[in-house]
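Okay, so here's the structure we're looking at.
The other protein chains are all here in position, but one chain of the complex has been omitted.
Per-chain numbering from 1; labels A and B assigned in written order.
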Amino acid sequence: MAVAAVHAGGIADHIHPEPQGFVRRYVFSLDHKIIGIQYIITAFVFFMLAGLLAEAIRTQLLNPGGGFVANGTYNEIYSIHGSTMVWLVTIPLLTGGFGNLVFPIMIGARDVAFPWLNMLSFWIFPVSGLMLFSSFLLGAPTAGWMEYPPVSLQGAAGTSMWCAAIFLVGVSSTMTGINFVVTILKMRAPGMTFTRMPLFVWGQFATAPLLMIATTALAAALAALFIERQFGVPFFDPAKGGSPVMWQHMFWFYSHPAVYIMILPAFGIISEVLPTFARKPIFGYKLIAFSSMSIALLGFMVWAHHMFTSGLAPFLQLPFMILTYVIGVPTGIKIFSWTATLFRGKIHYTTAMLFAIGFIALFTIGGITGIFLAAIPFDLHVHGTYFIVAHLHYVLVGGSLMGIFAGMYYWFPKMSGRLLNETLGKLHFWLFFIGFNLTFLPMHWLGMEGMPREVATYDPQFTFWNRFESFASYLMTFAILIFFFNAIWSIRNGKRAGANPWGARTLEWQIPSPPNYYNFKHVPTVYGLPYDFSTPLPYKGLDEELTDSPPVPAGAH
Amino acid sequence: MSVASLARGAHGELDQLYIETRELRLQGFLLFLVSDCVLFSSFIFAYLYLRNSGQGWPPPGIQRLDVAFAAWNSVVLFGSGATMHYALENFKHGKWMAYMWFLLATIVLGAGFLGGQAYEYNHLIYAEHVTWWGSGIFGASFFTLTGMHGMHVFFGVCYLTVLVLQSSAGVYTRGKYFGITAGTLYWHFVDVIWVVLFSIFYLL
Partner (left out) sequence: MNAATIERLGAVIAGIVVAVVAFYALYKDWRAEGTENQVFKLMLLLLGLGAVLALLAGLNVVGFAPPKGA
């Protein structure tokens, strides 16, 4: 009933006046586009802070004996670096940020299902970020972003602050997930069937249930750790009968799906950027869409592959190893589909496209080392070494972050109405790509030779490559400074973009940049996939005037 | 389109918009219950994991829980689920007084369950010296899970009380009563969680 009403344009075709006043328009805004931009700006601020922490890590590792910061401080720094990058940068950028910014427009909706909840989700996020960073004042957590007990039970008071902060940001993610699922299920434009949704929407649709379900599991683990630390209620302390391995189960039951939360929306971004700049229909639309869903589902069944060294029963190790291999299949399907999309395409090497191609290259390396790590014998050898650090950075920086940058260059005109500078953008890409590989590629062999991660000092035999990596990481930071300069400069001085600077075909490019408050003058009817270049656009009714007049406010007669 | 802003529309449009947004709110609420269910599941997993970590159950020095009282108290809660169901049914059929009485009965039974749980906690803490923090993994899992459930029941009782006040003020009409549906869903959810908790703590 309601679905029919929505599809007939019932919900969608009432336009309410835009709220006036700075606070209601830009601070406590209910508009999904503004909230998306708020997410992006806040997350990039945290990205800068966590990037500074990363440089502190690399500077410490210039010398085998360290000496830049105290060894205890080093532990705090890498813990907060990891926590920030995962929970305050990558997840908010990809879901709350780009998700909010474009996916409601892509499905032809005027807003998300619960705008008020959306605003609440956003405002919890900076608060939890401030809490996380204020844990430095109390003595920050020292057990890495995983916070394994018993170390996290012995950590300073800031560890409890960490629990509370991550719990809060988890609440925010859960609300975003609920909001997105309902929006995609119920608020699509007429004719926007599931198999006509753009692939970015499919990425969000696969991610949102993970946000909703997995994050709540993490909330339980954090609550248990918090009450154990504050009230001495034993869950994880082996001295009182608790089990530290249980934390690993509860944590990874969240955090492995979290890996997919951080990569599935990036897959979506890549699947938008590639066909647009190859001027070719995406290869294997349904395969890409359904492989996202199967990755999301399988993601819940592989968590214990992080725990092969924790004394997991051997009869459990084997299925987790096999399932982890299985998850490589849908991921491989995507890589091949993207490559086939590029094949014989008319490729435009814009910065967004460079980042998308870079994504395919680097994510493939990260994915393949993931397949290595799924093998129990290999994992036992390199567990807790720099090989893991290399692998996770190839997936999260080479994958998620490259996807984020591709999305930034692609959608910046939609946000601001102006293009990012392409020359600076290409400089950014090349310096970042080279700097990234020089930083993280050597970590593979350092790890194979046995350099342990999360330690403030190292054996002098590793000195050369560590110094090499540190200098390369400065190059990477320089590239990111170029990006920040570019973004700030282009907001005022960039070339005006117009509605559709890339010649893209999804719905968000068919309306002005930046879009009007309620996105569409008239909600369009959708007739097909958005990827068939050389055919007319599959939308009807975008330029019509509203048929039913806007509601008259009560008492205005 | 914000639900809030739609509700502010002109009167004639309100019911139509209510019908349209009701489905969104229903799904959102169901998904909230799903994620709440995951929260309980995680703690239940923790309990079962600790229970099977090799010390036997209950751990040395702790008596088994009293099944008789818990069975009686559970039936009180399950009964409140049945009365809530009939409150909603009666509301749907326009039987106002029956609705009110069933709703009040639900509140009384829910509060009775909370009282029973308070009695049980009291007995455990003062007679058997089993505490949240001092009784190892038994106290940790039992008090955390039942306490979390008790909080849910408490919030439910508060919500149902708000429903009584709202209903008396005429907020809900026969065509527009999502608040009551949500309350019923939530209350059933709380009951069903207790079915699981009762089974794994008292019967297993």
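Criterion: a contact is a pair of C-beta atoms (placed from the backbone, for glycine too) under 8 Å apart; a residue touches a chain by one contact, two chains touch by 3 or more.
Note that this is a predicted model, so its numbers are computed, not measured.
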Practice item. Report, in label order, the displayed chains that the undisplayed chain touches. Key: B
Exercise for review: Please give every residue of chain B in contact with the chain that is not shown.
Suggested key: 23, 26-27, 30, 63-72, 74-76, 78-79, 81-82, 85-86, 89, 181, 184-185, 188-189, 191-192, 194-195, 198-199, 202-203
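Everything that follows uses one rule, which is that only the chains that are shown with their structure count from here on.
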Check your understanding: Per the centroid of Cα atoms for each chain, what is the distance between chain A and chain B, given in Å?
Key -> 34
**Study point:** chain B-facing residues of chain A, complex
**Key:** 1-3, 5-6, 10-12, 14, 16, 30, 110-111, 113-117, 174, 177-179, 181-182, 185-187, 212-213, 215-217, 219-221, 224, 227-228, 231-235, 240-243, 246, 249-250, 253, 551-554
Review point. Chain A touches which residues of chain B in the complex?
Key: 1-6, 8-11, 13, 16-17, 19-24, 27-28, 31-32, 34-36, 38-39, 41-43, 45-46, 49-50, 53, 55, 59, 132-133, 136-137, 139-141, 143-144
